[in-house]
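One chain of protein is taken out of this complex; the other chains stay put.
As written, the chains take the letters A and B, and residue 1 is the first residue of each chain.
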Amino acid sequence: MTVSYDTTTLLHTLYLIAIVAEAMTAALVAGQRQMDWLGVMLLGCVTALGGGSMRDVLLGNYPLTWVQNPHYLLLTGGAALFTIAVARYMHKLRNIFLLLDAIGLVVFTVIGCNIALALELPFLIVIGSGMITGCVGGVLRDLLCNSIPLLFRAELYATVSIVTGVLYVGSETFDINHDLGMAIAMTIGLTLRLLAIRFKWGMPKFIYSGNMD
Amino acid sequence: MTVSYDTTTLLHTLYLIAIVAEAMTAALVAGQRQMDWLGVMLLGCVTALGGGSMRDVLLGNYPLTWVQNPHYLLLTGGAALFTIAVARYMHKLRNIFLLLDAIGLVVFTVIGCNIALALELPFLIVIGSGMITGCVGGVLRDLLCNSIPLLFRAELYATVSIVTGVLYVGSETFDINHDLGMAIAMTIGLTLRLLAIRFKWGMPKFIYSGNMD
Partner (left out) sequence: MTVSYDTTTLLHTLYLIAIVAEAMTAALVAGQRQMDWLGVMLLGCVTALGGGSMRDVLLGNYPLTWVQNPHYLLLTGGAALFTIAVARYMHKLRNIFLLLDAIGLVVFTVIGCNIALALELPFLIVIGSGMITGCVGGVLRDLLCNSIPLLFRAELYATVSIVTGVLYVGSETFDINHDLGMAIAMTIGLTLRLLAIRFKWGMPKFIYSGNMD
């Protein structure tokens, strides 16, 4: 796979924007739980970097991203702290943050796929690696805030990650330009996520009132 | 230790049945929490494969089972999805699933012990490896469903895993056939678990109403 220099730079820039956005929305959740400032920073770091960490731990892919790039901790922790100062204005930016979160989802997914592809892992694991990278940060945030992970109940989220991953990895098998395939996968994933938010699309729910206990 | 080909095959077959059963009961728990279909599948995978994953991460035993055998993800995710269709009939199969869960517990335990034995780890860690393999999947399920892990409160469960592990590993030190020792350990463990369910045997509880805060 040949990746152009510009694409790598663009993906990395989007990654940095995305981890900042994830840390900032996590900070608001921390504020709803009345956490202290350090708790806000830690929750920001865990949410932004936890998906990639879980992926690397499960794949045995050491060192972890933030161990190699400690400034990511400063960036995400700092973004969370900054959020405390600007929280009162953030509801006005609600739509921008929903957009950034959606961008983060597809960017994290593609990065997670890339890492599993570089390790030459099988297709299903590549898709799983993308999904873990995209979704687990939010799961950890919800666990630490003592709520059932939204992932398992909300609008298309993990689904978007899977669709993005399948399109992206699938495009590799066709004879089309790698960058183009990635762009198409990310655009479709992003569109799907935004439509899902707009029209409250969700997977069907499984409602079971029986009791096996 | 010499393991006969038949035993290995039998253990593997029981393992496959057990992860399917674990995924299906996890799916019902997901349904009680009204998770969406993808959430049901993910909870099924995590519950069925999470114990082995935790063991391998803690022991540094890479690659993880499902990374090497991605079809386990399809099997457990598919079983969870299938559960949605047959949920209404499952309470009639309640006793079968309790039996399968108990079989899973002792099978997971023996497999976990085997992996630690192959790594030539000390006795206590071998027992711990068996218990983690047998019990942690359910702990992760309960955490993701935001309830206190049943493991810490229910009938003999982790205890059964420890008993099974101790009997199995202990039988290695005596001069009896490996397969026979394993069969005895698993049978006693299984019987103990079923009796515990039937007669509601549990470890004594520690009830502390004081306050150290």
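Basically, a contact is a pair of C-beta atoms (placed from the backbone, for glycine too) under 8 Å apart; a residue touches a chain by one contact, two chains touch by 3 or more.
Everything quoted here is computed from the prediction, not taken from an experiment.
In the complete complex, the residue from A:Leu16, A:Val67, A:Leu180 or A:Ile207 that touches the missing chain is A:Val67. Of the options B:Thr9, B:Gln68 or B:Asn146, the residue whose C-beta touches the omitted chain is B:Asn146.
Contacts to the hidden chain, counted on subunit B, fall at residues 57-60, 121-125, 128, 139, 143, 146-149, 151-153, 158-159, 162, 202-212.
Residues 25, 27-28, 30-40, 42-43, 53, 57, 60, 62-64, 66-67, 70-71, 73-74, 84, 87-88, 90-91, 94, 97, 143-146 of subunit A touch the missing chain (whole complex, contact as defined above).
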